[in-house]
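As you look at this complex, bear in mind that one protein chain is not there, while each of the others sits in place.
And then chain A:
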């Protein structure tokens, strides 16, 4: 197995740094159902980390633990070398973790630009009074943050629809706008929940290119859940495999592909 204790260099020559987030013996229960059982893994700076597994394996629950939506009964989430106390989701967002959802969670009544600008909310500090006067501080802050939002809009090639209400967009574009909103926050860690679910081959290729570009250009650390094996194997540097809430594999795509337990989980085992 690849030794990752001090960081490592990927096959395509990118340097992967220290640990950003570490999950230590996470167990999550809903009443009597154990969604996650004693799982540990780490995410390192600059890498693309995939979490895969069959349906109901606990992948989305894992992502919800990482984004602070669920608090695990046992185990700790370490973020930037410190154990993270149980936080409200909006406090987690302020620490620099952004995410997208499996079922798109955009603000349907707002324009694309407004949606992307909501990604900047954690950075915008002017109070009610300055906002109601507008001229001066609020306007200056709005313009500065608009510039960053526009950079993201440019990057994801959605300039033409920036004033369109989100509710009028097709599915594939909505997914892209959601990614834009997450990126606008300039996150230290980006969590993507099935970014390619329900897309055709071309849209998948576009999205894969965007994910690689984001990682490459902004150096964003990315953790993603995905069902399309081809995509996962091509994109990710390391893969965690889950099945029935347990971790059954962890390593580079090649290692995981040849892991007997993983093959059993995906293809089934012959019973005799």
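Methods note: a residue touches a chain if its C-beta (ideal position, glycine included) is under 8 Å from a C-beta of that chain, and two chains touch if they have at least 3 such contacts; residues count from 1.
Rule of thumb we're sticking to: contacts and distances are computed from a predicted model.
Asker: Looking at what's absent rather than what's present, what does UniProt name the missing chain, "Na+/H+ antiporter subunit E", "Amino acid/amide ABC transporter membrane protein 2, HAAT family", "NADH-quinone oxidoreductase subunit H" or "Glutamyl-tRNA(Gln) amidotransferase subunit A"?
Answerer: Answer from the UniProt record of the missing subunit chain: "Amino acid/amide ABC transporter membrane protein 2, HAAT family".
Asker: Where the complex has a chain not shown, which of A:93, A:156 or A:242 is the residue touching it?
Answerer: Answer from the full complex: A:93 touches the omitted chain.
Asker: Considering the complete complex, identify which of A:117, A:156, A:223 or A:256 is in touch with the unshown chain.
Answerer: If we include the chain that is not displayed, A:117 is the one touching it.
Asker: May I ask which residue of A:43, A:77 or A:185 touches the chain that does not appear here?
Answerer: Touches the omitted chain: A:185.
Asker: Per the definition of touch given earlier, which of A:30, A:134 or A:171 contacts the omitted chain?
Answerer: Final answer for the missing-chain contact: A:134.
Asker: For chain A, which positions touch the chain that isn't shown here?
Answerer: On the chain A side, contact with the omitted chain comes from 67, 69, 88-90, 93-94, 98-99, 101, 105-110, 114, 117-119, 121-122, 124, 126, 128, 131-134, 138-139, 141-143, 146-147, 150, 181-182, 185.
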